[in-house]
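Every protein chain but one is kept in place in this view of the complex.
Entry: subunit A
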Amino acid sequence: MILHRIKPIAASLALLTVLAAPALAHRVNVFAYVEGNDVVVECSYSRSERVRFGEIEVFDAASGAALLSGKTDEKGGFRFPVPPAVRAAKADLRIVLKAGEGHQNATEVKAAEYLSAALADVPMTSAAPVATPAPSAPSSPPAGPVAAAGPVAVVSAQTQTGGQGAAVPALDAAALERIVEAAVEKKIAPLRSLLAGEKEKGPGLTEIIGGLGWLVGLAGIAAYFAAKGKKPRP
C-alpha cells in the first residue's frame, strides 16, 4: 500500500540519481604545496570549477597572527613567497580560503615542507660564490627553475676547483643534496597535482548510495518504533 503510494516519487528519485552521476561537488577545496621558495595554493569547488578571485589569508598556525592576504587569480591559483620572518621562526602556515557566500576552507603548510624545498636555493646563493668565481654561478636566480640552475652551478664549480682540490668535499655534499632535492621536487610535482585532484573529487557513488541507505534505514527504525507505540504486542 505504502509502496504503491510512493512509486511516482521513487521514480523521480531514480531519475535524479541518474542525473547526479556526473555531478560536481558543492564544497570548496584548498590545496597548498611548496615550489622552491614559494607556496602555491590551488582553490576549487571541484576539479573543473576554480574559485576565481577568492580571498586568501595566511596565518601563523601556532600564534594565529595574520601574515599576508590576497585574491586567487582566474584559475583559482595563488602564489606567495614564504616570508623571511616565518622561515626564521620555522612556523607552520595556515592558509584560509574565503570563497564568499559562506564558503570557507583551510589548509596547512608545515615548516618542514618549505624548509626542505628551499634547501635547494638558499645554500646555493651563499655557497656558490665562495667556491666558484665563475661569472654564471653567483647570478643564478634564487627562486627560478631550481633543477635547471643547480647542475650548471655545480658542474662549473667542479671544473674550476677540481684542479686546486680546495673545499671540494664540503661543496660536493651540499651540492649533491641540492641537486637531489631539486630533482625529487621536479619528479613528484605531477604526483602532487594528482593527489590534489583526488582530494578535490566530489562525492562518489559510494557516499551517495550510502546516504540513501541511511535515510531508508532511519525511516525503517522510525517506522518500527512508531508501530510499536501504536499497537502494543498482544
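One rule holds in what follows: contacts are C-beta pairs under 8 Å (C-beta built on N, C-alpha and C of every residue); 3 or more make two chains touch, one makes a residue touch a chain; residues count from 1.
Heads up, the rule we're going with is that contacts and distances are computed from a predicted model.
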- Item | Chain not displayed: protein name in its UniProt record ("Hydrogenase expression/formation protein HypE", "4Fe-4S binding domain protein", "Cobalamin biosynthesis protein CbiM" or "Ferritin-like domain-containing protein") | "Cobalamin biosynthesis protein CbiM"
- Taking the full complex into account, find the residue in A:L68, A:A85 or A:A223 that is in contact with the omitted chain. A:A223
- Item | Where the unshown chain meets subunit A, residue by residue | 2, 5-6, 8-10, 12-13, 16-17, 19-20, 23-28, 45-46, 49, 51-53, 98, 100-106, 202-203, 207-208, 210-212, 214-216, 218-219, 222-223, 226-227, 230
